[in-house]
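Quick one: the structure is below, and I'll ask about it shortly.
Missing here: one protein chain of the complex. Every other protein chain is in place.
Should a chain be cited, it is by its letter among A, B, C, D, E, F and G, assigned in written order, with residues numbered from 1 in that chain.
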């Protein structure tokens, strides 16, 4: 299983929730806070569970999520 | 075989020749004369051969040909 | 008092059209007149009328032509870019003498421009943006009440003169809500023996636009139209004046510009400058004689528009050199301001005094 | 002498466009300008240019917009009803400051009208049949030679001022064959750093029409356009005069009307009436100062048009009440006649003499 | 007439009842015989979920519905504070929703800034949708000449759709809470 | 200049080379330094197979290409006689194709009507398409100032497409025949 | 036994007693005649309103004795829509050429069909713009020479001829779509039947009916008038096959059945 880190640009997020609805691991949620545009934004509750599937990033209309893949190099 | 009379309104005829080209009996031809609009017009060379098929009338763009069907009544 | 309703200009106009017996409304959405389309979509069924959201403005105006030719009271509305696309049908309907009502809730241009209100389509409406020698009656309301009242009148005028009537209002008037007392139907009826309804027990009715044969038919038809336009010009003289009796300075404006100019008149008078306002409520035919008369005892005239100078030509043609005509306008959705009007007039007053000619 | 070719006005214009470097021509057929379309269909391949018979006039003008935005020299042509459909793109291109040439070989209107030549689209061309505050340069040839020459100039003017240029000629000019010496290319070149050609090694080029944010951008853009129009108005002053130096009676006319008016001037002079002709060869900007100057020593002015009175407004605005302006026009494809012009002038002369005011 | 012209901008995000609040003010004033105008922001500006409207109430004919500098601004979220604070006339009023403006705070000192926890006041009645009512209550406290509560409640019945009219008692209570919150602040100062 | 303005209408049916005849006159006159104009009938008028054109030849600038009353009309078929005979100026010339106008005959007595069997003359050279040439020959006989034969034959080479230029000698012969036929008639009268 | 004479083919009453402006051998004339016959057979002349297009048939109402009006070029079905909506009990016919219907009027054509307007469209496909002297139409055949395709239509540059029936058949609403032609007497008979059926369907309120007719324009095809019929057969029919593309009973239309 791949291991990833979702990097969410909170200022770019509009809080639509499409990433949340599409994360297979259910690790995304809406923060209880707003960004400087007045929008609630998404945060990841448990990065360790991220499988780097990219679903959140694919669905994000505001290109607010980048996924970093952690790779073992030997 | 039906027997018909093609009644050609020479003033209405524009001399296009569509009737002539489509008469199965080849009895229509262009007159060597023009009507008052300056157009050559169609005449029937042998009415007795007309089978009242209506082809000439159907094809005529100027509705210049009416077909009269001769019928035996007893 | 309780009759007053707070209504958007767009909705007041739409409801007034229904009151006037409009039963065929065709349009294509565009800001800032979308409320008319939505209102008709919702309310036409109430009166068993027809609403179609057409595939384009061209089609919408053509549908109006079809229903008008059938004898129905038909209407379309749009805003500037959409009205440009309706010029084809307007030219056709003017030529074919078909009555209908077209509302232009103007926005800033040219091109896609913006969605804020403007008055940049005065030329298009009064000179005919379409081709050929035709005119349309152009009514110019300046509030929601007039949007409603003029709409009811527009249908009667259209039928009376067999000609398209344009309601020309800026987007602010369409978007703004104001108290409105809905007008009553006028009760006037118009026979339309020329309508195409099927040639039963009579000769064909034909509504043509092409006039080729014999060669002078088109000219005769044009002369007939001109004669009608002359008749309209004699009959329709619509305008309002505000404190013009003793005015030295005359302002001329219509629509939202006129509201602002009226306020400026009051302020100027507070400052001791005798100003007055001439507000045409019909732009074609333009009340030229009346404006000239009004201007005859003024020393100067300032036309205020939400454009870079269109009605000002009619103002100049009206006064025909008798007094100087100045212009102040803002375009692209911006509004003239009371402050600017006052400053401009005071500036002139000053420069006159010091014998400096303002350019 | 041997350079003369007998060419149809339409074809002279088409060939001149090719000479001017026009490589993109899009149009939709319509009488009486079909020869332009056919000529381009046949000859564009010769110069490796693009010809598309578009699906409509709207599409044709939009294709022009695309090629103009790409930096190409693009043109379209049509006749009155088709030009009405091009108003959308004209308004867009004027707003987006795209250079292009649009020829209107006018026919009688309104509506489908007729196919004989007319001048009923003067308002549309000079006031903008589209929406918003824009203007286009409008050149007015009166023979096949000028149709060719003005077309070459039109492309330069369009590029110089980044604006659509209209060639406004009546159907008679388009259909008539006359001797023509084909013009030479001017050799002028214009840089177009604004063209959309791919954002390589530079910032994006964007050609916009919508100007919403910030709120005053559209107004600033409009002010920029007005400033440009003012510049054009100062620079372009085109007209011809014929025997005006000592004229008492001034005729004003353009296009085919001007040819007829010129003949009338000669005949009137034969009869001892000092007549002269003022012929604007550009209708916007209109040579108003020059006309006023010319008219300053005349006692009366007669405008002759193939319409029911359109240019006459510019004539009136030019003289601004200084002298009386009369009008004689025929519309719908009919031509003014030398006889009528003379009769009308003599009639005035007579009525002046007997102190009867003609209406 | 002793009724000053009021030029009021109301702003927030979609769903906060911005336009309704504006129409309410208009209808209430209209029923008191005032001239009124109401104009919404419209079109592409709506994208992104913000909304605002301009309300003019006057004893005289209203020249323009568009407001340059407002006598009062109601800002129901942070971005609205940022956008419209500069448009309050010196000496004018800014009522802002302190429940939602955590980051963007008013800065001007030449105006009267009134922080009302409008959303919280609304939530006390179990809804977050009536913050607009709380803000209008505050406005009535600050502009006592604007309208009477009677006129306001009548207007509420007129403007609110039949379906939602049953919430009007709740609306009035929230309005009252906003009114009192504002009064408290004024008194403190 | 001692060159009268000629206003000539040529009419017939499609295929008779009506427009070509007009252009020929123009080019020949143009090469002699005349002002010329040529305008065809166009558009829907063409339907039904008739065609006509108006040619003006003048020493001076031509005001209008449209002819009200013609100095000469060439009518190559019956309907053209009917349509254009009334448009000949009193004292003017009507050249009509007697080969094809069997029913519709000219009636006016205030003009010079010249019957030329143009189609027959053309047929003597094996084509019926050069009736136009015969008629122009007749016109040259009646209007000797119009142009020289030299100019005419040069114009023929200029106007006729390369493909058809080989027929020009034939064309000239037919023109000559028309010229002579007209001369004979004039002399007879 | 005696003989009694019977008019078998006679000039339909609805045709006005005037000479048309059409060229000799023009298909519009045949179609007018068939249309007039159909009006007589269905006895609907007095309730029919025809919308004429801009094209050679612009003067249609001068030849057929029905109420008529003239649309702007291409707007014909939109104008017909306006007429029909105002007069749902009248028979409304939109008569159009290929330039009118498939070029400038593409949008109007498609959307009237898609709305299922209860009108009849008679579409005269003569593979060129007749009225303006023979320019390329959307239906001009590959390699066909016209004023604006002087070397023949090149599909690489201008695409292939558009097939209206096939296009409209992708829509759900139309009730009847058929392509017929005038290439011989038998075909003319079928064309008549199609026109009658289309009008009949309209009368029955089944919705949109569309008859495409391959028609001759000898003048602009540059052939002898008598050769027009053959040209249709050899040049047009292979690309524009005869077919009933849609024939939906009223019930199915009301139920919104899928495309056939």
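Throughout what follows, a contact is a pair of C-beta atoms (placed from the backbone, for glycine too) under 8 Å apart; a residue touches a chain by one contact, two chains touch by 3 or more.
Quick caveat, the model's predicted, so the values are computed rather than measured.
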Inset, instruction - Could you tell me which of D:10, D:62 or D:303 touches the chain that is not displayed? - result: D:62
Inset, instruction - Pick out the residues on chain A that sit against the missing chain. - result: 4-5, 11-12, 14-18, 20-22, 37, 39, 52-55, 57-63, 65-74
Inset, instruction - Could you list which residues of chain D touch the chain missing from the display? - result: 23-24, 26, 50, 52, 54-56, 58-60, 62-72, 74, 88-89, 92, 96, 196-201, 204-210
Legend entry - In chain C, positions touching the absent partner: 28-31, 34, 37-38, 41-42, 51-53, 55-57, 81, 111-112
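As a working rule, only the chains that are shown with their structure count from here on.
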Legend entry - Distance from chain B to chain A - Cα centre to Cα centre, in angstrom: 84
Inset, instruction - Averaged over CA atoms, how far is the centre of chain D from the centre of chain E? Could you give it in whole Å? - result: 55
Legend entry - Residues within chain D bordering two or more other chains: 31, 81, 111-112, 115, 212
Inset, instruction - Specify, in ascending order, the residues of chain E that touch 2 or more different other chains. - result: 43-45
